[in-house]
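A single protein chain has been removed from this complex, and every other one stays in its place.
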Amino acid sequence: MPARSQTASLVLKGSISAVLFALLGALVLVPMAMVVYAAFIDVLPFSGEGEAAWTLDNFRAVLSPEVGAAALNTLVVATGGTIVALAFGCTMAWLAARTDVPGKSLVHLAGVMPLFVSLLVAAVTWSLLGAGHSGYLNIIFRSLDVPLRIEIRSLAGIALVEGIYYAPYAYIILFGALTLVNPDLEEAAAVHGATLRQTLGIISFPLVRPALIGSALLIFVLIAEDFPVPQILGGPVGIETLSMRIYNMMTRIPSYPNQAGALSLMLTIAVWVLVYTQRRILAGADYRTVTGKGLRQRAIELGPWRWPATAFVVLYALVAVGLPMWALVQGALRANLFIPNAAAFFDLSQFSLRHVLDAAASTAVHDGFVNSLMAAAATSAFGCVFFFTLVYAVNRTDLPARQWLEYIAMVPLALPAIVLALGVLWTWVSLPLPVYGSLAILVIAFTTRFIPQGYRTISSAVIQIHDDLEHAALVAGASRWQTIKWVTLPLVRGGVVAAAFLLFVLSVREVAASLFLYTTKTRVLSIVLLESYESGLWSTVASISLLYTVMLVAITLVGLRWMRPAL
Amino acid sequence: AVDGETVADAKTFEAAKKEGRLLAYGTYPGDMMKPILAAFESDTGIKAEYVRLPSQGMYQRVTAEFAAKKLEADYIDLTDLPLIQQLINRGILNVPHRVPAFEQIPAAIKDPQGRWYAVIRPVAVIAVNRSRVADADIPKSWKDLINPKWKGIVGTVSIDAGGSVLSLYSFLREKVDPDFWPKFAALTPRIYPTIAPLTTDIARGEIALGIGAIAEPIWLQMKAGAPVKVVFPSEGIAVFPAAGGISTTAKNPNAAALFLNWLTSKRGGNVIARGGAYPANPGSNRPHLEGLEYPSVDRVWNLQLAEWMAERESRMKLWRETFGVK
Amino acid sequence: MSIRITNLRKQFGPVVAVGGLSLAVGDGQMLVLLGPSGCGKTTTMRCIAGLERPDAGTIAIADKVVFDGNGFNVPINQRNVGMVFQSYAIWPHMSVFDNVAFPLRVKNIDRREIEGRTADILTLVGLADLAQRGASLLSGGQMQRVALARSLVMRPSVLLFDEPLSNLDARLRDRLRIQLRELQTQFRITSLYVTHDQREALALADEIAVMHSGELLQVADPISIYSHPASCTVADFLGYSNIFRVGEVRPAEDGHEIVLAESATVLLAATAPAEAADLFACIRPEDMAVAPSNDKHSANAPNTLLGEVILASFMGSFMQYRVRADGGETFEVYSNDILGACKLGARVRLHVPARSVHVLPRI
Partner (left out) sequence: MSIRITNLRKQFGPVVAVGGLSLAVGDGQMLVLLGPSGCGKTTTMRCIAGLERPDAGTIAIADKVVFDGNGFNVPINQRNVGMVFQSYAIWPHMSVFDNVAFPLRVKNIDRREIEGRTADILTLVGLADLAQRGASLLSGGQMQRVALARSLVMRPSVLLFDEPLSNLDARLRDRLRIQLRELQTQFRITSLYVTHDQREALALADEIAVMHSGELLQVADPISIYSHPASCTVADFLGYSNIFRVGEVRPAEDGHEIVLAESATVLLAATAPAEAADLFACIRPEDMAVAPSNDKHSANAPNTLLGEVILASFMGSFMQYRVRADGGETFEVYSNDILGACKLGARVRLHVPARSVHVLPRI
């Protein structure tokens, strides 16, 4: 019997491994292969556009001298944005997860809310707020005779906006990680003479280094790859980034998806280098903070720091949430974008609920809403199961070649949304599966696109759980599945729920992946939004954004208590 | 037959009725397309569904779907004639169809075999924010734009945004001033990637004026009380075509034919004109938006297919060089 | 740096972990805290360190109040109180060296000195070879030593040891115990020490405090607490495993005659029993002698009982017996006579000197 169970377990291992690689392969590698293939040929692939010949011209074309400037801009924006995002996200996460800062659920809300609006809307919002001449803030400054003008349409401005909108990634991942830090470890630091700052700097944050570096990498690459913000804010003032170049290559006529593929391939390699570096940095040290001697949740008393902390939260909430929301409300309630002076902000005669009500009543919005909810819920459910399995396989099993799963999982990070979307289109349109044209294809696209986000969120939680807790269950005779269900999952619940939440929100607002794949029956809300935007109906855009912000706020508040481990 | 005008023979109409629905792939913004589709539906009882993508994206999607034999669209339009031509060459948009109004429609805006018609032709105009430009200074012609006082406060859309900008700039170069490009570029205009943000910035006065905006969104802002104005310059205007035809793989070919007939009919044209774009049928009304006087259709300039095919790349390259866009 | 605790109280929800405890440790002294599992030792220490906010009471260190019930509370890191955590609380992401050097680093001490002192203390606890190892890649005992080294290296004025040697082998424990005591006296570190090891308690303590259910039962120097426990509970805890309820006390010629409640066996106690309702006779197993009962004549001598061996186990340096006396009581007896060991079932004669019979109140 042992011999048989031995073979059986080998077979099982092999088949699990095969299934994971197959799934990940279908979701990631095939679209990636399409892109890679496109990068080395001279015609558009899969379009019947004549004979393809191998070539390196795409790379040569991409490496034009102008790329240098764009790359530099990208680097500046991504680095600056990452720093801003981490600074805000980490601080907020620490406050919400570890301290007795007042109004926890509001802190939490402020931590995640910037995530809710799509980056396109966010970019327009900030351009409304901070453009040099007619930005709301500048109008107010002018009316108050304050000799201060801000110009958000600058590298610094772009970095700031990116930072603010990616801070929730850092927030969500670090929040999960910090709730899993045994307070004993911080207390030990305090007892041994460390100030709060030293405790944070030497113990708390280094302990969650996997989450920290993981989210930094995620944010850095996502910002580098992000396109709406630099396009809306930087485009008019001549700032160009790599992502804009790729987007332009993809959308200008004639388009150069092959060159975009080449550039994406180079980015993928860069991301692999980053992931490899990350693994190297983290290797050797142990980040298992939940051990077998109990985990008591205790809040750090801020004491005199309570008020500065509260002030920070309020300020952050104001800048990251309040201002854009206010701009959205302005946009939703008034049809006309022109604001002559500060008094006009309060000119009620300009306001009307008509656009909001119209949007709320529109069948297109309704249908979009339903489609978005279904696609997002399915993505978030399927994604969580799949990503957790991946994370578990990589970190907790001896499956062959399991590290490669992680490298593959990070690929979608490197592919700009629009390139990935095209890859997904090429892949799934030609597969003989009845998914194309259904909501399922959107779920597949979303899942593919958000693998890195979901994977990282879950993995940084799993890394923190000491494997002996699982060993104890196995020793007690539990099967793998029982162990996962009763021990692992409850402990990493925070991370898994955070991933589910992240996937949900990101899916609701995702534009690029939907654009190539939606049909009239699967028109999602983000498409409705984009249509209105392109038709110049900003008030509709603002109204829809507000509507789903309200929905997501509700979901956030309900989900808050599940974002912690089940202690 | 609608409004005393024959849109289709009884056989096509019956067949179309039986099909009952129509799937259109288009590039014209969805919200602007809505009233057109609604009118079509109420005229014919055929439900029209609409998928919208920008031209290049649409082209990629259509070719990929076609290659995979999954193209479901009955009707396809693009705002780029060479791409339309490529669709034809690939056999994707290869259904010669003579609409009832075929003869009336000028040759420049239709395929001689009726495989496509420039059914909707939006206008690229000058838009001005009056809070930043004195009434007296408001330009009346394209030439008025070449003036140092606009330096830094004028905006335009990048040529990469699509056919609309290409035709506008071709028009400016050919009909207004062969040196319009360098002269205008010297004003260092802000270059917007697409039309929407240009519109926003004009409406709120971030820039004083811009070219390449489409009339309707500006007009909407004007109606809502923003101090904006649409200028139809004296030299004439450039339109760009949303050129559509029947898909080879159409599931509802009759409905598609009916739709194409309707779009090119007088009645359909009137509906299109009500949205502020020029229709294909010369017998339709002039485009009309309350408070805007559109020039008559003979002042409208079309970039023609042959020129488009021949000059596109070189012109775009030249434009980028002139305006310093990489 | 004395520690003075008055009326300390700490509840966790309905659970009273510490209930009105008062305690003082003199400057440079070491007080060993004994008590059954869950009696509140760790909680008391955590309150002193500032990790737990007491519900009531005051805590003063070096005559400065660091906590009073009115909201005054000196932050943890300003109390200069070191602590060896019962759970070790080793930082897993750092090396052994970094863990131990931490208290010095946060004080911005000169690098050279940090290295020197850390290396010294690592040598002391026998971990010098492992300095560069990740701190969680250690055996249980090695981790415990890291925790110990980490708090020793900072030489705080007050040091709280929460079972610092519990996972070490006896030899190492002996060695460390001695070195710990040396360090403690050398640097005059006022210490509170929790242990469950009697040898440790005796070897280290200037004073021993016995806790029970969040309260203090007795505080005294080691010799008196072992030889004169104040109550049956303390005696029980200190290894007086023969405890019998007393029925009657009669004054006798050379002491007091004690009649056990259950069996009417009479024992002679040298010292006068306390005045209390419930009294217990407490005898340590080491204080009883056991011998084969072939000599019948001594059966009636005072404090001599006959019985049968019902359990005999070899304990390395002594024999442990359980003997059922003919009166019915079961006695536990340790005997050093390993060679002349009695066998299971043997009839034996037990003897206990009158001065070893302690008659004590319940609490």
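Which chain is which? They are A, B and C, in the order written, and residues in each are numbered from 1.
The working rule: a contact is a pair of C-beta atoms (placed from the backbone, for glycine too) under 8 Å apart; a residue touches a chain by one contact, two chains touch by 3 or more.
This is a predicted model, so every value here is computed, not measured.
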Selected from A:V370, A:A476 or A:L557 as touching the chain missing from the view: A:A476
Residue, one of C:F12, C:F72 or C:F187, that touches the chain absent here: C:F12
Absent chain, residues of subunit A that touch it: 2-3, 5-6, 9, 290-296, 466, 468-469, 471-480, 482-483, 486-487, 490-491, 565-567
Residues in subunit C touching the chain absent from view: 12, 34-38, 41-43, 86-87, 126, 137-142, 145, 162-163, 166-174, 196-199, 202-203, 222-223, 226, 236-239, 241, 284, 286-287, 313-318, 320, 334, 336
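Here, only the chains that are shown with their structure count from here on.
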Distance between chain centroids, defined by C-alpha means - subunit A, subunit C (Å): 55
